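For this depiction, one protein chain was excluded, whereas all remaining protein chains were kept in their positions.
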C-alpha cells in the first residue's frame, strides 16, 4: 500500500496539467509585451542598443546559473538523494518562476489590465524562485515533489504580496534582498518544517549522509553561487556606482566569510580537520550578510567585517543552534537555512539600519537622495529644486529622516518575519494532506522512492557483479 | 587482430595532422581580419565601444558553454562511456568549428578573395558545430573518433552549402535555426545511423545503461543547455526588441516543456516514478519548438503552448516512435535526436509558418518589414519610401506576401530534409570504410576501447582491492 501511496503517476500530472492550463489561459488573457519587447513600440527614434535587454540579460543569465546549477548542485549533497536534490530543484524552480511571473506581474507590472513582460520580470521572478528554493532547503529529502510544488504554489503569492506591500507602504532599502528574500524564505521554511516535524529523524537517519562524489558535486554548486553572487546582490540596484559598489561589497564580504569559514571549520572540529559541509554552506554567509547595505557607502572594510561576522554567526548556528532547535523546538532545518539565511539576514538588517543612520550628504553627495529615495524632499520643497539642479531627474520623495527610514526598516523586518513564519506554518498544514504523497520516514533522503534509479545508485558492487557475469559470458 | 584494428596510434594523428596542415595553409592563404578586428581600419572616428566584439562576444561565450560543457556533459550519460561522450564531443566540436570557419567563410564571409574573420564568424561556426553534435547523438557510443571526424568533415560543407543556398535563394525566416540547424542535423544523423545499423544492438546491450553519477553529470549538461538556450535562439536575430522577444519566448517555452516533461515522465512510467532520461532530454524540447518563430510577435501564451506541444511530441516519440523506428526501419537513434530535434523541429516549422501567415502591420507596426525583410517593398516602390520615413535604413525587399513567404518556408523544410537525409546516408557509407576503426558490437558504449581507463572505471571494487593491498603493505 505504501508503494502506491507515493506513486506520482496520477497526482503529479494532474497537478501540473491543471496548473499549466491555468497558466496558459492567464498568459493568453492578461500577459503582453512591455515596451522594450513589443515591435509596435519601436519607432524611427528607437536606438536598439538602448533596449533594456542589454542591461538586464547578462545579469539574468548569471542568476539563471545560480538558480539551476548553483542551487541544483548544492542541494545534491546527500549520498542517495542526488537526483532528488538536483531534479526537484529544477522542477520547483521552473514552476515557481512561471507562477511568480503571473503573481508578481499582477502586483508590480500590470497596468491597463495587462501584465507587461520583459526580461526584467524574469529577474524578479527568479528572486521569488530563490525564496522558494531557500525554503526548500529546510525540508530537503523529507518531501515529495508534489508537496514542494504546493509549497511553491502557496509561497510565491505570499511572497509577492509581502514584497509589494513592504515596497509600497514601508518603502525600504534592501538591495540584496536580506529582508524580503532571505528572512522571508528562512522563516517560511522554518514554519513549514516545524509542522512537518518527524520525531524519528532526530535520532539520525541511515541515509542522511554524503558520499565523496556528492560532496564534490555540492561544492561545485557552492562555487557557482559564490562566483555569481555579486550579480544577485546588484541585479536590482540603481545603475552606475550603486551597482559597482554592490558588486565590490559582495565580493569582499564573500571572501571574508570564506576565509573565516575555513578557520572556524578547522577550529571547531575535534580532530582539527576541515568539514565539507562548512565549506559548502558557511562560505556563502557573507553574500547574505552584506545584502541589506550592499549598495550603500559602507566602505570596503565594513563589507569585510560583515562577512566575518555573518560567517561566525552562521557557523555557530550550525554547530549549536540547529541541533538545539531540532531537539527542543521541533524545527528540523535540513540544510540549516536558519544559519545561512536567518541569522545572517538579521545581522544584515542591523547593518543596513546602521548604514542608513550614518548616511549623510557629506559621504554620499547629493546622490544620497537617489539611493535613499524616500529621504528626498517632498514635491514643492525648495530643497528639491536645488537637488534637481545637481541630479537631473531626481524624483520627489517623502522627506524622511534617517531615523524614520531606520524605523521603517525595523518594521519591515518584523512584519516580514511574522508573515512568513505564519504563512509557513499554515502551508505546513496543507502539506500534511495525505494525497501529497509524503515519503515515509525510512524512505527520506532516498531517490528510489520517486525515481527509476540505476543499478549502482546505492551500491557500486551491484554493477560489478553484472559486469563480471557479462564478461564471462562474452 | 581486433585490438590492432581500433588502435588510433597512426590513423588519428594522420587524419588530424593532414587536416591541420591544410587548415593552417588555408588560413594563411585566404583568411584575414574583418574591419572590427583589423588595426588598419581604426581611424580617428572609430569609437572602440562600438566594436562588434561587445555585441557578439557575450553571446559567443554562452554558446561556447553550451557546446563544450552542455553537450559534453549531456552526452556523458552512459555508465562506461563518460570519457567518450565528453571527450569526443570536445574533439569533434573543435574540429567542426575550425572547419566551419573556413567553409562558411568561403560561402558567407568572403569578398576580395579573402575570408574576413571576427567573433561573428565564430558564432556561425558554432552553429554549424551544433549541427554536427546533434547528429553525433544518433550514433553515440557506436562510432570511433575517426568516424566522427570524417562525419564532421562531410557534414559541415553540406550544411554550409544548404544554409547558404536556403538563405540566398529561398530567403527564409528561421531565427532559432529550427529548419537549418535542428531538422538538418536530425535527418543527417538518422541517415548516418540508418547505414551504420547494427542488428545486435536491437536486442539491447549490457553496457547501454547509466550509473548514478553519469545520470547526474548528464543532467548538469541539460541544465547548461537550458540556462543558455535563450542566447542560442537569439544570437542571430535583429538587435533590440527582436532579440528581447527571442529570449523571452525561449525561456517561456523551455519552462513549459520542462513542466510538461515532469508530468509525462511520471504518467508514462508504470510505477509512477520519474525517469532521468526524460528530464535530461525532453525538458529541452521547448527550445527547439519555439525556434522558427522565436523573434516574431507570437505572444507569450503561444510560446508557452508551443513548449507544451513540443514536449508532448518529443515524449511520445521517445516512448513509441524511437523503438518502432529501430525495430522496423533500422534507425537506431541513440540519443533520440528524432524526438528532440526532428519532431519538435517540424512543429516549430509549422508554427513559424502560422506566425508568418498571421503577421501584419497592425501587430508589428512598420518594423514588420525589418523582421520579414523579404516582405519589404521592392526598390522603386513608393511604399518603400514611406516606410523608410518610419524606419530609416530599411532595405528594399522582394515584396513577398505572407503566403509567398510561407511557401518558401515549406520549400526550405522539404529541401533541407531531403538534402540532409541523402547526405547522411552517403556519409554513412563512407563511415563504413574499415580503416575508420569502428568499434565491435560488444565494445560499443565502452571507454576502454579508445582510452587508457583508470582501474575503477567499470568496477570500484578493483580500487578497493588495491587499497587493501596497499594498506597492508604500508
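Per-chain numbering from 1; labels A and B assigned in written order.
We adopt the following convention: a contact is a pair of C-beta atoms (placed from the backbone, for glycine too) under 8 Å apart; a residue touches a chain by one contact, two chains touch by 3 or more.
A quick note: this is a predicted structure, and the numbers were derived from the prediction, not measured.
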item: Touching residue (missing chain; options B:109, B:318, B:364 or B:457); value: B:457
item: Residue among A:42, A:275 or A:409 that touches the chain left out of view; value: A:275
item: Residue of A:155, A:174 or A:215 in touch with the missing chain, whole complex considered; value: A:215
item: Missing-partner contacts on chain B, residue numbers; value: 3, 7-10, 12-13, 16-17, 19-20, 23-24, 27-28, 31-33, 36-44, 46, 48-49, 51-53, 57-58, 61, 64-65, 68-69, 72-73, 76, 82-83, 86-87, 90-91, 94-95, 97-98, 117-119, 122, 145, 213, 217, 450-457, 460-461, 463-464, 466-467, 470, 474
item: Chain A residues touching the omitted chain (full complex); value: 58, 62, 79, 206-207, 209-216, 219-220, 223-224, 226-228, 230-231, 238-245, 247-248, 251-252, 255-256, 258-260, 262-264, 266-267, 269-276, 279, 283, 297, 299-301, 304-305, 308, 363-365, 367-368, 371, 389-392, 442, 458-461
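As a convention for this text, only the chains that are shown with their structure count from here on.
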item: Cα superposition of chain A on its sequence copy chain B - rotation in ° rounded to nearest 5; value: 120
